[in-house]
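Every protein chain but one is kept in place in this view of the complex.
Chain IDs A and B follow the sequence of writing; residue 1 opens each chain.
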Amino acid sequence: MRNKRGWFAFPYVIWMALFVVIPIVIMAVYAFTVADPATNATQASLDNFTDMGVYLSVFLRSFWLAILATLVCLLVGYPVSYWMAKEGPRFQRVAMALIMLPMWMNFLLRTYSWMSILENNGLLNQLFRAVGLLDLLGVDHIQMIGTSGAVVLGMVYNYLPFMILPIYSVIVKLDGSLLEAARDLGADSARVFSKVIFPLSLPGILSGVTMVFVPSVSTFAISNLLGGGNQMMLGDLIELQFLGGAYNPHLGAAVSMVMMAVVVVCMVVMNHFGEGEEQAVML
Amino acid sequence: MKRSNHVGSRLFIGLVFLFLYLPIFLLIIFSFNAGDSSAVWKGFSLDWYAALFQNRLIMESLYTTLLVSLLATAIATAAGTFAAIGLYSLSKRRRDALLVVNDIPMMNADIVTGVSLCLFFVAFFQGWGAFAQWFNGVQDVVELPVRLTLGFGTMLLAHIAFNIPYVILNVAPKLRQMDKNLVDAAQDLGCTWMQAFWKVILPEIKPGIVSGALIAFTMSIDDFVISYFTAGSSTSTLAMRIYSMTKKRITPEVNAVSTLLFLSVLALLVLNNVREVRQQRRAERQEIREPSFFERLSMRFSQPALRWARRGAAAALACGFIVAVALLTGATYSQPVVNVCSWGEYIDEDLITQFEDQTGIRVNYQTAESNEALYSLLKSGGADYDVIVPSDYMISQLIEEGMLEELDYSQIPNFELIDPRFRGLPYDPENKYTVPYSWGTLGLIYNANMVDEEPDSWGALYDSQYAGSVLLINNSRDALGAALLHLGYSVNTTDEAQIREAFELIAGASRRGVFQGKVMDQVFQKMEGGNAAIATYYAGDYLSMLDNQADGVDLRYVIPEEGANWFVDAMCVLKGAPHYDNALAWINFIASTDANLANMDYIWYASPNTQALEEYPAYYEELYGEELDPELYEIMAAPPEVLERCEMYLALPPATRALYNSLWIELGI
Partner (left out) sequence: MSKELIRLRDCVMSYGDEVVLDHINLYINDKEFLTLLGPSGCGKTTTLRIIGGFLSPTAGDVFFDGVRMNDIPPHKRAVNTVFQRYALFPHLNVFENVAFGLRIPKADRDGRKVKLPEREIHQRVMEMLEVVNLKGFEKRPVSALSGGQQQRVAIARALVNRPKVLLLDEPLGALDMRLRKDMQIELKRIQQEMEITFIYVTHDQEEALAMSDTVVVMDGGRIQQIGTPEDIYNEPKNAFVADFIGESNIIDGIMRADGVVEIFNRRFQCLDKGFEKDEPVDVVIRPEDVDIVDEAAGQLRGTVTAVTFKGMQYDTIVDFYGFKWLIQTTDYCPVDSRIGIKIDPDGIHVMKKSQYSGMFGDYSSYSEEYEELDVAEPEDGEEDGSREGGYEE
């Protein structure tokens, strides 16, 4: 009887082919062709890839900043998830709601509010001035906006919930008797954590890391707003080729492909670490 | 020991929440600011809320955001649930393969999804255009639209596409957990499969559907990148609107709208939480109690006799929603329309309303960041503008590439009012394509309180003594132009060596950390707030800044001794514009003296309209009851002897343009 419902999946298969697979194929086609600026004629070529060496520093910066942001998220997010999971159900519910809440405001709004905080004449510098910190240092202001630190801060701020939620949802489901068993077998707190809790929360960490790293490495709005255009990242480079000042979708597609490939490789390597732990520990 | 640990952990969690919420609270606090700074408190007021409801650009984008999120959530939830059920009827091998594909949009970076969908839509539209042309040729029963563009529809499709995987991800585990015999049991008890679906499967997987819908909605609301690449030019979500505003000046109306959003979501969450807590308590206590009013109400409605009433009500609600959406969108789309793309803060918005009232043509007003960005947008096929307002050199490039439509000047009688000085300029020598919008100069803006001596040379831009305080204009033509002038070359040089020399000048300064950032319209808040000392920008914008400068900021404008660029922005109509006549009506309206005066007063750029230019000082005096400072007027409308020293940009050959592009990107990396 049930087999007959298989056709339910059919429209979705077509949908996926149309809106997931084909777009990526088209992007690949763009990546492997170049356009002659004068005639607009396109021809197959690997130039987009061979010329990409120029952007090596953009790749390095993007990955470096994204790794930094992911690490900070992990270092901050793990303890939060861990301690949250130990609290009472009421606390947990409220905390979860509070973590989700900012996501219903668009992330650009949140990033924008950081702009006014980090400006040279912004709230933070005003605060420093008021407490005399700036005089102490003998400077007019502390440069924060337009630095890579500001970009990392923006990423951490926006993507921290993506780290907390998956880790929390794994830890909260840990079987309490496992911990008791570990204690019973003579493990102290540190050992219980390092030998039982941490390994068991790895799937959550992996999906958290993915969910922070991928948007971080590809962001362009955050680096644009908080990096002041000084911190060009892969996202900016791509955006520049499509809707920005330098129109070259072929190059943009190629950069996207390379970024996608690198991310996929990273994910595969990471998932290899967590061998067999299934993905998608979401919420 | 245990106790202190507890306090420590709570303190940490508290700090993290403070980090998460402090910026939001600041955002909210400054929405009540009397002044328009988001850093200086000038007293309490609700003005920005009033202004918000007047601001149609923000309100429209808010409406678009909510509409696209709700529609995408509803459709994706239904489709995703349907698909999930289908997936679970397939064999495990096939299902797993499909689930891998299902993961792609979730694992992919948003920008990759956005870009690939954008390319897909554009490719599809090209294919469709060819097909429609052929189809319209072979038959004349149905007339297919030949030209499709990115817009609300494509954005909605994109949202649905990235939402469905989240719905499936949430529904699938519920299906997996569901006792497989439940459906059999229901059928065994006399249900058809459909009845079993409604009575058993749906209630069972409801939590998954609800959380899937919730996440889909969250993702839609939070999305910017995918919308940005798929919405094209004629629609903007709130995020896109804010993004384009951050390029210029964000008014606290944005704070107001964020506050409203935040508070409504907070209210929903609190309500839901309270309800859940109550339910849980009740479940814990197994408490027997009188049904509350709402429960009695719902019980009454669930009585079978009233079931039809209930179904009717639900159907009516659904129909109502659809009709409302259809009416709203229909009303906006059946009306004659003109799509205008200009620069941010480049029009007195009252003019839009006036034009709409006079002609009944709805103006869809969008903005682009720069000439180059506009060019990209046009090239990528994402734009369905009728009227654009590019600058001189971009106009000649567009004409050269055959992207502009010739104007029917008989429909633009106000063209006669344009000063002959601004007709037949090099970019459009025969005056076939353009009607000038405004003109001005590009000079140095500096904060007199932040420089030791008043600069009068472009050299100040590259001077190490201002390290960290100089804003480089984020536009290759203007940035390199200034450097070329400083080196004594023409801004229109095609000599690669000269251009490279100019580039080295900039790159050297960049390495020395002279530049605080590359900005376009962000220059406003930076300069007004005293966050930077020196910038390159347009005269008109300097005058706007004067109005908004913070305490202790003293902005000045100078045309450096090496000379500067002077420019004309002119209105043109794109080739194949769908609303050609409306576009001409709009151009004619804007070219009128009244509109020019209003615009001149609002944007502080000089008008090309002879009368308006002459009358403006008097107009100003009448409006504000004080005399216009002649010095300011000269900055706005540079006198001929200043204009003498200035050079207009000409279109560069493709090779030089490519050089500009690659140098510019090199600077960024």
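We take it that a contact is a pair of C-beta atoms (placed from the backbone, for glycine too) under 8 Å apart; a residue touches a chain by one contact, two chains touch by 3 or more.
Small disclaimer: the values here were computed from a predicted structure and weren't measured.
Novice: Would you indicate which residue among B:Ile28, B:Val183 or B:Ala637 is in contact with the undisplayed chain?
Specialist: Residue touching the chain left out of view: B:Val183.
Novice: Check the options B:Gln54, B:Ser91, B:Ser264 or B:Gln279 and report the residue that touches the missing chain.
Specialist: B:Ser91
Novice: If the missing chain were put back, which residues of subunit B would it touch?
Specialist: Interface residues of subunit B facing the absent chain: 88-92, 95, 175-176, 178-193, 195, 199-200, 203-204, 304.
Following the convention adopted for this analysis, only the chains that are shown with their structure count from here on.
Novice: Can you check how far apart subunit A and subunit B are, centre to centre, with Cα atoms defining each centre and the answer in Å?
Specialist: So the centre of subunit A lies 22 Å away from the centre of subunit B.
Novice: If we count contacts the way the header does, which residues on subunit A are in touch with subunit B in the complex?
Specialist: Where subunit A meets subunit B, its residues are 1-13, 15-16, 19-24, 26-27, 30, 37-38, 54-55, 57-58, 76, 79-80, 83-84, 86-87, 90, 93-95, 97-110, 112-117, 119-123, 126, 143, 145-146, 157, 160-161, 210, 214-215, 217-221, 225, 227-230, 232, 235-240, 242-249, 252-253, 256, 259-260, 263-264, 267, 279-280, 282-283.
Novice: Considering the complex alone, what residue numbers of subunit B touch subunit A?
Specialist: Subunit B residues touching subunit A: 9-10, 12-13, 16-17, 19-21, 23-24, 26-27, 30, 38-39, 65, 79, 82-83, 85-87, 89-90, 98, 101-105, 107-113, 115-120, 123, 157-158, 161, 164, 166, 169-170, 183-184, 187, 193, 211, 215, 218, 221-225, 228-229, 238-239, 242-243, 246, 250, 254, 258, 261-262, 265-266, 269, 273, 276-277, 369-370, 372-373, 375-377, 379-380, 382, 468, 474-476, 515-519, 522, 525-526, 529-532, 550, 654, 657-658, 661, 664-666, 668-669.
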